[in-house]
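A single protein chain has been omitted; all remaining protein chains appear in their positions.
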Amino acid sequence: MTNAAKPNSPSASRTLLLRDGLNEALHQEMARDERVFCIGVGIAERGGSYKVTDGLLAEFGPQRCIDTPIAEASIVGAAVGAAITGMRPVVEVLFVDFTLLTMDQVVNQAAKYRLMSGGARSVPMVLRTQGGVGDGVAAQHSQSLEGLFYHIPGLKLVMPSTPRDARGLLLSAIRDDDPVIFLEHKALYMTEGPVPVDEEVIPFGVADIKRSGRDCTLIAWSNMVPRSLTAAEELASAHGIDVEVIDPRTLVPLDRQTILESVCRTEHVVIVQEAVRRGGVAADIASIIQADAFDYLDAPVEIVAGRNIPIPYNRTLEQACIPQTADIVAAVRRAVYA
Amino acid sequence: MTNAAKPNSPSASRTLLLRDGLNEALHQEMARDERVFCIGVGIAERGGSYKVTDGLLAEFGPQRCIDTPIAEASIVGAAVGAAITGMRPVVEVLFVDFTLLTMDQVVNQAAKYRLMSGGARSVPMVLRTQGGVGDGVAAQHSQSLEGLFYHIPGLKLVMPSTPRDARGLLLSAIRDDDPVIFLEHKALYMTEGPVPVDEEVIPFGVADIKRSGRDCTLIAWSNMVPRSLTAAEELASAHGIDVEVIDPRTLVPLDRQTILESVCRTEHVVIVQEAVRRGGVAADIASIIQADAFDYLDAPVEIVAGRNIPIPYNRTLEQACIPQTADIVAAVRRAVYA
Amino acid sequence: MQTPDDADLLARLYRTLYGIRRFEQTCISLYRLGHIRGYLHPYLGEEAIATGVCAALGEDDYIVSTHRGHGHCLARGAGFDRMLAEITGKATGYCGGLGGSMHIADPDTGNLGANGIVGAGIPIGVGAALGATIRGEDRVCVVFSSDGAANHGTFGEALNLAAIWNLPLLLVVENNQFAVSTPVHKASRVVDLFRRGQGYGVESLTIDGNDVLEVYECAADARRRLLAGEGPILIEAKTYRQAGHHVNDPGAYMPQNQVEHYKARDPLTLCRQHLADDERADAIETEVDAEIEAAVDFAHGSPEPAVDEFLHEYEA
Partner (left out) sequence: MQTPDDADLLARLYRTLYGIRRFEQTCISLYRLGHIRGYLHPYLGEEAIATGVCAALGEDDYIVSTHRGHGHCLARGAGFDRMLAEITGKATGYCGGLGGSMHIADPDTGNLGANGIVGAGIPIGVGAALGATIRGEDRVCVVFSSDGAANHGTFGEALNLAAIWNLPLLLVVENNQFAVSTPVHKASRVVDLFRRGQGYGVESLTIDGNDVLEVYECAADARRRLLAGEGPILIEAKTYRQAGHHVNDPGAYMPQNQVEHYKARDPLTLCRQHLADDERADAIETEVDAEIEAAVDFAHGSPEPAVDEFLHEYEA
């Protein structure tokens, strides 16, 4: 049950893959607004490694769906330049690991241009990228780096977990006047889910309660949402613990209100992130909750996170580095029985 | 009174500027170990913009004190390559803001090489850089970015606040077998303080209690240490609050034990950082304290941090963006009277 | 022989040259008096490049500037008053006092902004040129850049993008022969930096950056070719600083013979020679002096930005 995407609660919906939800949003926005264009390595002729940009070249031509050489820093720089001169670029960086090559343009240019220009111009750019552990792609292709972008003022940060959210949030991202980091998860592209037939623009800063519950607030995003929902079912059936799963969907802006309301009701909190524990977003949310809901907390905020290790290749080790369902179950039990 | 640097508590000391303490460490290590060399933009002939590398060219020649073109990514990359083949490079990136150009080499290469090579080799590289608000150097030259490095497993992270710590920690950094981000603060280079005449290697992971106190634990690093000490004096004299000021000195590894012991004594905590509030190191330390000292806390952990805004040029606005002494005083009072 | 049109052009060019010169001198004084903080990189000695290039541009064209950017802004049409207000951190400045010397942008004149990161402006200019191409507009984008930036990754990356996409991009490499104190020959085996462009298949040439007429004509020709769709052009303009790298750098490392060589080829002197009308030149100077004096008063009289409004606007 979702409570957030209600405003124009659409009647009919169909089942889509997450990647197709994204693709639909791109098609729709490029048709609606000719300032929108897509640019990136391998996005046009091949339609993107995950097929998110499939068909855009055929429909909108090579001027608005642009393949590039391997030059991520300058491609993002070009998107910044286009954005401040009236375009609305959607730039794809194939792996979030490669965004590390673009950090000057993202952090020093895109995130600061509005302020440095005294508000004269903004940078309506969407940087689509993809992270997380997949199937053995190892240390340089498996990172969860939302924590870096989260720390940079001037950026917005979106991490969808369902096809419906993906489509609705990408529409918002493209229409936003500020730079948006749109961070997909490689393990979610083939996730199926209902997506309304009608246009549904999901606003930023509105969390979605993916499961209501009384006993514990569990906050998770991206690929940790389905895993947390699995854990919640197990906790309900095996342990009689009724977990509320909140998906912030946008980490910046963050819907503190929904989180705090839930925490005040349940008095127990677990935050789950795939990213490494140290210095991550989960820690920040924990710091907010302990400050704003101090008197309601029955137990410390529990964080389930990736280990402070680069992701290794071997499958067993790889999986040992990121939260598993059992880890989430154990953390909720610790929190509730504390 | 300091409690940490005691092991070989040296007898004589003299007063040095922080930059000269760093300079002494570089001279000493380059003399001691011929694998050590310095490399960066403007570090040799000019001796560095802050004079930290002054005199090294004259003493060690152009092969071991190397000026480079403006190509930060590749300079750090070259340091990585030298480090894995037996050298111990100390690379300077003039502003931490420019390290954003080098993030692929720092994060994808240096931080992960030990793991990716199955432990066959490590990357004994020190990346010296400098951050923080100075005197009007604006959005692209004023950032505090320790939060980014803090989040990357495989990196160590040092932020000295005194000449003595600066020298002693740089010695450790150069001798460390893993990549170390050594993050100086532009406003501290001209800070004076006692530095022992004898070699003093300050180990990583040992916090220094810069001021002992009973009522509140205040955790601060880099330029927020002197500011916190000023606040502590004011709190003592004007409000009768006795603050303990802990300087972790190395954020990775973090001396949790010293912090937690203090918290359990004082039962009140304030963390002060110049970096922006969202997603910073302070939030992480808060999340650790609320978890590990939950039952001792009388009040939520207070965080005093920079605002979530890029740093503007105008002086008044610039100062409004980062913690001032009055902000620290107010936060301690809030924490203690909560 | 000089036609009246030529004379008017030269007079216009001289006005800009002199304006930049006096503006920079004024900034240095204000810096010494404590009215300017942060970094200040004067464009002294290099005025002919921005002046000649910008005189060749159309109203819709874009420019991208550098950390040494005052000259570009002024040549592109920025007013002394709002420039000085910005550099002194006032609310009336081009960026409301938030940007300062290294971040002046004035999108109304197509000036996309200075940049504190050497080399970062090149891809931004590529993006502006790309956008104009997508929209099918007849605009070019000029990226001012530097010998130091030529060694930066963005240089090759972004120039290559402009080349394969055939973009209307004019990359002006202001080769003032130093990056702070590093001479070009220590930073590159190839000291004629236009040769870098050739490896990317980009039409590249080198000119005398101190002769404003040569710069103007070359830029005007380049612009025509860009608008004809021939793809990017790189112009290396050789020049020299008549000052240190920034306001506090005495520039002791600059060889005296080079300093003197270029002083003798001062862009203002050369332009006065072309104009050959001292009376007219003097009159221009008097007018510009008055404008700059007024601009100083404007900046001094302007309010600081308000903290509350600022926080309200920018805190997220």
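Chains: A, B and C, in written order; residue numbering restarts at 1 for each.
Keep in mind that, in the parts below, a contact is a pair of C-beta atoms (placed from the backbone, for glycine too) under 8 Å apart; a residue touches a chain by one contact, two chains touch by 3 or more.
On a predicted model such as this, the values are computed, not experimentally measured, just so you know.
Colleague: Which is it among B:44, B:79, B:170 or B:259 that touches the chain not included here?
Modeller: That would be B:79, which touches the missing chain.
Colleague: Using the document's definition of touch, tell me which of C:197, C:244, C:267 or C:305 contacts the absent chain.
Modeller: Residue touching the absent chain, from the options given: C:197.
Colleague: For chain B, which residues lie in contact with the unshown chain of the complex?
Modeller: 37, 63-64, 66, 68-69, 71, 73-87, 89, 104-105, 108-109, 113-121, 153-154, 252-253
Colleague: In the full complex, which residues of chain C touch the absent chain?
Modeller: Those residues of chain C that touch the unshown chain are 151-157, 160, 163-164, 186-190, 195-202.
Colleague: List the chain A residues touching the unshown chain?
Modeller: The list for chain A reads 41-42, 45-46, 67, 69-71, 73-74, 97-98, 101, 134-141, 307-310, 312-317, 320.
Operating definition for what follows: only the chains that are shown with their structure count from here on.
Colleague: Which chain maximises the distance between its CA centroid and that of chain A?
Modeller: C
Colleague: Across the interfaces B-C and A-C, which one involves more C-beta pairs in contact?
Modeller: A-C
Colleague: Where the CA atoms of chain A average out and where those of chain B average out, how many Å apart are those spots?
Modeller: Computed value for the inter-centroid distance: 31 Å.
Colleague: Determine the centre-to-centre distance between chain B and chain C, using the mean Cα coordinates as centres, and give it in whole Å.
Modeller: 37
Colleague: Round to the nearest whole Å and give the separation of the Cα centres of chain A and chain C.
Modeller: Result: the chain centres lie 41 Å from each other.
Colleague: Among the residues of chain A, which are close enough to touch at least two other chains?
Modeller: Each of 73, 104, 108, 115-116, 153-154, 252 in chain A touches at least two other chains.
Colleague: At which residue positions does chain C touch at least two other chains?
Modeller: As it turns out, chain C has residues touching two or more other chains at 95, 97-99, 103, 115-117, 153, 314, 316.
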